[in-house]
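Remarks on the structure that follows.
Apart from one protein chain that is not included, each protein chain of the complex appears where it belongs.
Labels for the chains are A and B, by order of writing; each one numbers its residues from 1.
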Amino acid sequence: MDKIGIEQAIRRLADRRVDGMHHQDFLLTWEKSMEELAAVFDTAEILRAMRGLDLSPRLFDSGLAISIFRDNSTRTRFSFAAAANLLGLTVQDLDEEKSQIAHGETVRETANMVSFMAEAVGIRDDIFLGQGNTYMREVAASLQDGYQQGVLPTRPTVVNLQCDLDHPTQTMADALHLINHFGGLDKLRGKKIAMTWAYSPSYGKPLSVAQGVIGLMTRLGMDVVLGHPEGYNVLPEVESMAGKQAAASGGSFQVVNSMAEAFADADIVYPKSWAPFAVMQERTELLTNNDTAGLKELEKRCLENNKRFVDWECTEELMRKTRNGDALYMHCLPADISGVSCKQGEVQASVFERHRINTYKEAGYKPYVVAAMILLARLKHPADALQGILKRSRTRRVA
Amino acid sequence: MDKIGIEQAIRRLADRRVDGMHHQDFLLTWEKSMEELAAVFDTAEILRAMRGLDLSPRLFDSGLAISIFRDNSTRTRFSFAAAANLLGLTVQDLDEEKSQIAHGETVRETANMVSFMAEAVGIRDDIFLGQGNTYMREVAASLQDGYQQGVLPTRPTVVNLQCDLDHPTQTMADALHLINHFGGLDKLRGKKIAMTWAYSPSYGKPLSVAQGVIGLMTRLGMDVVLGHPEGYNVLPEVESMAGKQAAASGGSFQVVNSMAEAFADADIVYPKSWAPFAVMQERTELLTNNDTAGLKELEKRCLENNKRFVDWECTEELMRKTRNGDALYMHCLPADISGVSCKQGEVQASVFERHRINTYKEAGYKPYVVAAMILLARLKHPADALQGILKRSRTRRVA
Partner (left out) sequence: MDKIGIEQAIRRLADRRVDGMHHQDFLLTWEKSMEELAAVFDTAEILRAMRGLDLSPRLFDSGLAISIFRDNSTRTRFSFAAAANLLGLTVQDLDEEKSQIAHGETVRETANMVSFMAEAVGIRDDIFLGQGNTYMREVAASLQDGYQQGVLPTRPTVVNLQCDLDHPTQTMADALHLINHFGGLDKLRGKKIAMTWAYSPSYGKPLSVAQGVIGLMTRLGMDVVLGHPEGYNVLPEVESMAGKQAAASGGSFQVVNSMAEAFADADIVYPKSWAPFAVMQERTELLTNNDTAGLKELEKRCLENNKRFVDWECTEELMRKTRNGDALYMHCLPADISGVSCKQGEVQASVFERHRINTYKEAGYKPYVVAAMILLARLKHPADALQGILKRSRTRRVA
């Protein structure tokens, strides 16, 4: 995108109804309007294009972006840091082991204590079903309360860096990748995407990517197929919502129990392991009760059951069933690659290798998506601000 | 504070004798003159007001602020990061587990090795009685030596983020909170503040808040009452100093063994648990000797003894004894709230809830207090610099 392209994108953004994003959070894509989602896409692309023109999109001379990771992360941790840095914010990580949280600080108190100079708070909390997204809302409510009562000078934005329900930064990056790959948001209409389960030697991977993908793509007029072995269901509420969204967007949504059926004539495939929500429910209880024996038994049982479906692997044979035998392979990474990262995995090595760079590019949208989510929540008039950034002489390289 | 208010505050600051702060440290409030303390209050308020005018008080285009935390922390860690960020410094944490310190680096060496580009070094070291403040002085002396010998290009400022003796960033924020609450430093004269012990299910909390509060408030002409059960004494030297300071400032200081007596007609109450200095002395020996059995026994003994004083709880009943039954409740947080963070604690839930936002606002002064301490030690002519900041067009939001 050149300068003229950026200006066009800014004008497009200016027409979008986004005032509902100001001083709000990004917790679930399905809580945002299509306009708001499109605004994130526009903004992310504008920021990405500005890099090409050596423009610095800095919003702040100082300010913090708080990160709270209640689960491991490489990509998202770095995406959040990159996004914050782009906008002029410094990341301060809340390391719950180094903090006083064990000594009785409430969520409400902690949220305020770390946010006096925060513009954004990024949270990953995806291990306990029913708790992650809830925790994020508790933090958001605490910040809202602090702001309204004059404790905080601004209302920081909470960004969901993966919870038990959704993984918005990932799925929005996925969508932006598809938009660029197929040449436009409208070009996604009628495309078939197979979001399928795949075998993995580990168990207990979060549901949030699968749920997030069907929760977003069904709004884009796509033909979304969720494929998994019987019993490997995602949350019923999300499945049901996906169906309604598909109907409303002019796309379609179905659940099939055959990988081949899901892959048939698919334009896009996204084979990725997850644990059934029923297993996640059981695991959450055992984790809460610190039932180590129970957890070991659950793991054993799940791994045994998974083994019944080792053939749920994204092979060359299955890829041949896709549209022109040439569907776009997607993965949030890291993938379990057969013979590379494990003996038997989610994807055949040659398939992954052919699409490796695609998956890296898919991931590369994340920093811009996170930055866009933050920007749209900090600025009342984002299009004006971006126009100003385009006009001002602030370059990224200053020597 | 508007622009005119800021200018008035800057003129007030310009008249204060603060050259003794340049290239010095902030280790104990009682080592600073009243002028210097007042300068910190003025500067903190100026920085806070500048935020309201969207001004960036950045002092540096680059530079580091080193943090050394030898004990857990949430608030102060974030306050230090926020303060550094405000002034344009990047925090680099010395994680003694990731470092070579176990391999024989001396304090003198480490202090210099991490400070080549440092403007400030923030240290928390409060677990071992007799060692924390001593360590900070050793670091400061090492930096002074390094600077004088041409190893360091400047003399970084050491800021005490809590030691075994004092907790200056906390008590100075507490005082600034009182100044704002009652409408001026002079309004604090003659106000009664009850700094009392309170029951907590944990033992071994540092003495530094209690000592810090009586060490500071007795200089402001206040009627300071230190209340605690018999045997829960703070360091005799600090008690004695508090008495002398009170006499000199026209206030008063007394120690009482009744919570009700302390609370009677108090304008401000600050009920907070601590371990007697005699226990801290014992604990320090046991910790130094790695005497796990001894530590367990000491803990058991202390918890047993604490239980004799469960009634030292800040209840509605006790609050009714205060001035107009409406004293300002203070706490450095996190508080042990009965029925919320523990069964039986320092404060009744309804009392805490009524003052919860007050305690958050109390905490909110900390980043500005830390920033003020650093600023006054880095700039030879702070008032001039702040006037320059007011005049220049550097905003906090740059788009």
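One rule holds in what follows: contacts are C-beta pairs under 8 Å (C-beta built on N, C-alpha and C of every residue); 3 or more make two chains touch, one makes a residue touch a chain.
All of these numbers come straight from a predicted model, not from anything done at the bench.
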item	value
Residue in contact with the excluded chain [from B:Met34, B:Val151 or B:Leu295]	B:Val151
Option touching the unshown chain, where A:Ile10, A:Ile68 or A:Leu86 are the choices	A:Leu86
Where the missing chain touches chain A, by residue	51-52, 56, 58, 69, 72-75, 77-79, 81-82, 85-86, 88, 90-91, 202, 333-337, 340-342, 357, 360-361, 363-364, 366-367, 394-399
Residues belonging to chain B that touch the chain removed from view	57-64, 66, 88, 90, 92, 94, 98-101, 103-106, 109-110, 112-114, 116-117, 146, 149-153, 379, 385-386, 388-389, 392, 394
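Keep in mind that, in the parts below, only the chains that are shown with their structure count from here on.
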item	value
Centre-to-centre distance between chain B and chain A (centres being mean Cα positions), rounded to whole Å	40
